[in-house]
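Following: one structure in structure tokens, then a few remarks.
Yeah, one chain of the complex is gone here, protein chain that is, but the others are all in their spots.
What follows is subunit A.
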């Protein structure tokens, strides 16, 4: 999964972002626009206010940027603090006419972590919006800022047969090469192992019960 992020302060706007290996190919990349609204009421009654718009271009790469519509006013700030004191929820919803997704986080967390906010959008390979998640990374700016992070499907794992066969063939070739060099007889090459094996056998054949050990100690937590 390749995700790139960029910080976008509420005042400015910027582009970004993600590319993935096997996304669909489009001649003209479709563009999606979603409205973003937020709500942070101490009494938990939703009252969503426009926050901005997200534009996303879906092509070989997914580009997206966040367009804020309004400043975060002092009044809003007070409301957010009030909400945090009541252990209320800071909600975000992203929608257009065909889809609506939303998520929430604790207002307290947002304030404690310095008001930085990352909107993680989950976008399907066909460019549809699946979900949103609010991250609150720790920041020391103490100033409201929103960042966009676009996340699409990870490449699916496939059995690595090609590499494995390649490796096997290399090994075979190496063995063939190695085989030519070493022309000693079997016994002259491995006499020490054979002697060791014989000694071990002689030691162990004395006790016939030794063979049926039930195999202990394989544990080890992971």
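We take it that a residue touches a chain if its C-beta (ideal position, glycine included) is under 8 Å from a C-beta of that chain, and two chains touch if they have at least 3 such contacts; residues count from 1.
Following the convention adopted for this analysis, contacts and distances are computed from a predicted model.
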Listed names "BRISC and BRCA1-A complex member 2", "DNA repair protein RAD51 homolog 3", "Pyruvate dehydrogenase E1 component subunit beta" or "Eukaryotic translation initiation factor 3 subunit F", matching UniProt entry of the absent chain: "Eukaryotic translation initiation factor 3 subunit F"
Touching the hidden chain in the complete assembly: which of A:31, A:124 or A:205 does that? A:124
Could you tell which one of A:31, A:44, A:174 or A:205 touches the chain left off the display? A:44
Touching the missing chain, which residues of subunit A? 1, 3, 22, 24, 44, 87, 89, 99-106, 109, 113, 118, 120, 122, 124-126, 128-138, 151-161, 163-164, 167, 209, 213-222
